[in-house]
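Data first, discussion second: the structure below is written as structure tokens.
All protein chains of the complex are present and in place, except for one that has been dropped.
Residue numbering begins at 1 within each chain, and the chains themselves are lettered A and B in the order written.
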Amino acid sequence: MCLAIPMRLVERTKLLGTAEIRGVRRSISLMLCPEVEVGDYVLVHTGYAIGTIDEQEAEKTMSLFDDVLAAENER
Amino acid sequence: MSGEPFFDRAVVDALAARLARVSDDVGRQVTVMEVCGTHTHAIAAAGLRGLLPPGVRLISGPGCPVCVTPVDYLDRAIALGRRSEVILCTFGDLVRVPASRSSLEHERAHETDVRIVCSPRDALAIARENEDRTVVFLAVGFETTIPGIAAAIAEAEADGVSNFLVLPGGKLIEPPLRALMEDDEVGVDGFLLPGHVSVILGADFYRFVSDEFEVPAAIAGFTPADVMRALVAIVGQIRDGCARVQNLYARAVRPEGNLTAKALMARYFEPRDDRWRGLGTIPASGVALSPAVAWRDASWIPVDPGVPIEPHGCRCGEILKGVIEPRDCPLFAHACSPEHPVGACMVSSEGTCAAWYRHARMAVGGRA
Partner (left out) sequence: MRRNGRILLGHGAGGRLTSELVREAFVPAFDNRFLHTLSDSAVLDTLPAGRPALTTDGFVVDPPVFPGGDLGYLSVCGTVNDLSVAGARPLWLTFSLILEEGLETELLDTIVAGAARAAREAGIAIVAGDTKVVPRGKADRAFVVTSGLGVVPAQRELDDTRIRPGDRVIVTGPVGDHGATVLGERHGLQGDELRSDCRPLNALLESVWSSGLRVRAAHDPTRGGLATTCNETAARARARIVLDECSVPIRQETSAVCDLLGVDPLYLACEGRAVLFVDPADADDLVAALRRHPDGRESADIGWVAEGAGVVMQTRVGGEMPLDLLSGMDLPRIC
């Protein structure tokens, strides 16, 4: 029930911002995530930032996938 | 962040192999319910079903606002739309959903002003631009969407936009999950929990699934690797006989969720009993506007929505609970098809029946 896309916040003015993904920009509301900063990755759903992406956690997940791949190759 | 491992074929293959081994260890077929319409869509788009071992049965649950919006909600929306001063603003998802006698798509062809929006803010902007009209925003969605609607209401309040009304149709995820787990007919061994609802509600929210009902669960993201990883974890829990709620979408889901969003939601909405297409009435499963903004509820506008016509013979409720499969429904592929959907499960292009219909036609080489 939730199409939400990770986008990078490239500009903000009070509670409005511009977020970008792969060269496409969209105006979004920051009312649900007022603490975000320019440069953060946010999840955008129906024109609102609903949360931020924790890059460290993202890295952890990606390296977990690397481990899964390595383990499988060793079998 | 290139994110490529999330769509990497070798990674997905490795996870599928792991899933097959864990499934073998379990030794019987298990049923995992994915609750979120977006998961249903993501799984179909990646073709993941075909990669699952025979011991893992994946069914789609009631987490799709399109599928579960009851007929009388749409009947009222249509009746409102027929008033000349009303502009109906809706997400695209609702446009082709069949109501008792019509649909928003058909109404549009009959002069009703229906505008597709991608955000409640778009509806608010339309209200600002059309001061002589009344905008009725069809406020459907789960806890991912409701805070945004609350935010739009907050903006309307702050700016005194008095022609912005909503028809509340939002639903809460906890009551149907409880209802499913309390229902003896339902045989679900594990839950794939919705990733983005969880961004709002937080991972801790789902403790009741393991603590009260002892059902294994995992909060998952939407990429193919995310989904496969979560399935491995859930089936692993089944094998080990444990029941925890694992947060496997930690990059987006915090234990406490989004406090600002939850506060806004609580400020402008309160729970109420609500009807679900195919599942009947579930207590405290929907939301009404809170008293301070109740005047923005378009339900007070006097219209005659007509008598709701529930589809006869439709067995969506049982399909949504995973009790039967689409082919067990007498309407499937006869009276009920994607071009002429009768029930919830065929209405959404990713509903269980719609997905079956497409895949089944491919398997038998289908008519072109």
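Keep in mind that, in the parts below, a contact is a pair of C-beta atoms (placed from the backbone, for glycine too) under 8 Å apart; a residue touches a chain by one contact, two chains touch by 3 or more.
This is a predicted model, so every value here is computed, not measured.
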Candidate in contact with the missing chain, chosen from B:55, B:308 or B:338: B:338
Residue ranges of subunit B at the interface with the undisplayed chain: 7-9, 12-13, 37-38, 41, 44-51, 64-66, 91-93, 95-96, 105, 116, 118, 122, 141, 145, 224-225, 338-339, 348-349, 358-359, 361-362, 365-368
Subunit A residues touching the omitted chain (full complex): 1-3, 5, 21-27, 44-46
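We adopt the following convention: only the chains that are shown with their structure count from here on.
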Gap in Å, rounded to a whole number, between the CA centres of subunit B and subunit A: 22
Interface residues, subunit B side, partner subunit A - complex: 1, 3, 5-6, 8, 10-11, 13-15, 17-18, 36-38, 63-65, 91, 118-122, 141-142, 144-145, 147-148, 151, 154-155, 194-197, 199-200, 225-226, 229, 250-254, 258, 260-261, 264
Sites on subunit A touched by subunit B in the complex: 1-4, 6, 29, 31-34, 41, 43, 45-48, 50-55, 57-58, 60-62, 64-66, 68-69, 71-73
